[in-house]
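Below you'll find the structure, written out as structure tokens, and then a few comments.
All protein chains but one are shown at their positions in the complex.
Note that the chains take the letters A and B in the order they are written out, and that residue 1 is the start of every chain.
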Amino acid sequence: MKSASRLEKVLEKGEFAVTSECGPPRGADAEVIRRKGELLKGAVDAVNVTDNQTSVVRMSSAASCFILKEMGLDPVLQMVTRDRNRIAIQSDILGAAAVGVNNILCLSGDHQVFGDHPKAKNVYDMDSIQLIHTVKTMRDEGKFIEGEEIKPPPKLFIGAACNPFADPFEIRVPRLAKKVAAGVDFIQTQCIYNLDKFEEWMKGVRDRGLHEKVYILAGVTPMKSVGMAKYMKNMVPGMDVPDEIIERLKGVPKEKRAEEGIKICIETIQRLKEIEGVSGVHVMAIEWEEKVPEIVKGAGLYPRPQV
Amino acid sequence: MSEEGFEPKIVAFCCHYCAYTAADLAGSMRLQYPPNVRIIRLPCTGKVDVLHLLRAFEDGADGVYVAGCMEGDCHFINGNFRAKKRVQYAKKLLDEIGFGGDRLEMFNMSAAMGPRFAEVARKMVERIKKLGPSPIKKAKAQKGGDVS
Partner (left out) sequence: MIVGERKPMEEIEAMIDPFEKIIVLGCRECVTVCSAGGEKEVGILSAALRLSREQNGRSIEIKEFTLERQCDHEYIEQIRSMVPNYQAILSMACGAGVQFVAESYPEIPVLPAINTNFIGVTEEQGYWTERCQACGNCVLHLTGGICPIARCSKSLLNGPCGGSSEGKCEVNKEIVCGWQLIIERLKSLGQLDRYEEYIPIKDWSTSRDGGPRKVVREDLRL
């Protein structure tokens, strides 16, 4: 075991893992996080906390992870390289490990132009792959980037994101290979609607034996409405939403669409369970966290295993 | 807004192949157009630079226009397109300093359009009469200098 992470234990045991996500508030209220934590407790193995997602200032991921930890959940600290240099990054990693956070998700982060502070200086002292490498070096070699000893080293289960649907498609498997070579333990993918394309990517992953070197958690997001589906199709870069999904939602009356969206999500999970190399699912239901237990149950993944 | 007895000084940069020939034709057709327009003949409106337009105003023009061939018919293929862009740039600059970009304009006509030449001249004189003398003359007048 590389860390004390529950997620790691579940995956090591060969169980199909379930993770979810919650977004911190734009204020200093810990209760918001606690409420979301309560909704997810028992239904998932680990909970990601986003890090100033889309460059919009929110309560820090680190503080939110600490609050979830106190509640008995296993948080995943999402860390972007957009806002911090290597000094702050290594410092935050030590801090997270010290308060008992066991998982970290290494990301570059959306450019600040998307958020509420587009005039900010961006940092990007390192990229996501260099961050994976940094955490691995700190954990396994007990050394900072410049080589000095860390006493004691942080024990973190290292994650990263992968987007099988982004451009250019031809390097999406090599990109995963790069992250694996840098030392990543698990990855969570961008939410999947186009299962055929995802299966194509997974075939490439299996051909290179990568599925045996890293745990892959497939991302899913339930659609609330036709509007949401259209928005995600057209306005979110790197998102592949087939027209069939939109047509299927249109085919039911308006008040039934959210329910249909949940159904589609559950069906997707069931299909994902059958794909060789997929070790779990990452349910992203931002601001709809109350539906996660229903989705997990509907997909036959409840209760979560004892580890 | 127009002042009594104000006769604008207009400078017209005309290309030899179309606008100047149209001016000649207007003359032979005995068409009336205001005498306020001073014509400067160029081989092509593409020769006009932003600097020339500004200098014309500095030298006392109340209004300036550039007259070239119809779009697509320029004797030098795209000289009139270049002129169009430069006129737009100069208009913006004149607006930026508060001088007034509408004192400057670009027109297109063919060599056969004698009447159009006269019409453009009339229109521009009318426009400038309404706008009044160039702001630098107005300022001199207010200071007590002579209005030339």
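Convention: contacts are C-beta pairs under 8 Å (C-beta built on N, C-alpha and C of every residue); 3 or more make two chains touch, one makes a residue touch a chain.
Just so it is clear, the structure is predicted and the values come from calculations on it, not from any experiment.
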The chain left out of view makes contact with A, B
Only one of B:Tyr17, B:Tyr33 or B:Phe57 touches the unshown chain, namely B:Phe57
Only one of A:Tyr124, A:Trp288 or A:Tyr302 touches the unshown chain, namely A:Tyr124
Touch assignment to the omitted chain, from A:Asp29, A:Asp167, A:Glu276 or A:Glu290, lands on A:Asp167
Filtering A:Val49, A:Ile158 or A:Ala182 for touch with the omitted chain leaves A:Ala182
Those residues of chain A that touch the unshown chain are 82, 86, 108-111, 113-114, 122, 124-130, 133-134, 145, 161-163, 166-168, 170-171, 174, 177-178, 181-182, 190, 237-238
Residues of chain B touching the missing chain are 49-51, 54-55, 57-58, 93-94, 96-99, 134-136, 138-140, 142-143
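The working rule: only the chains that are shown with their structure count from here on.
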Rounded to the nearest Å, the gap between Cα centres of chain A and chain B is 65
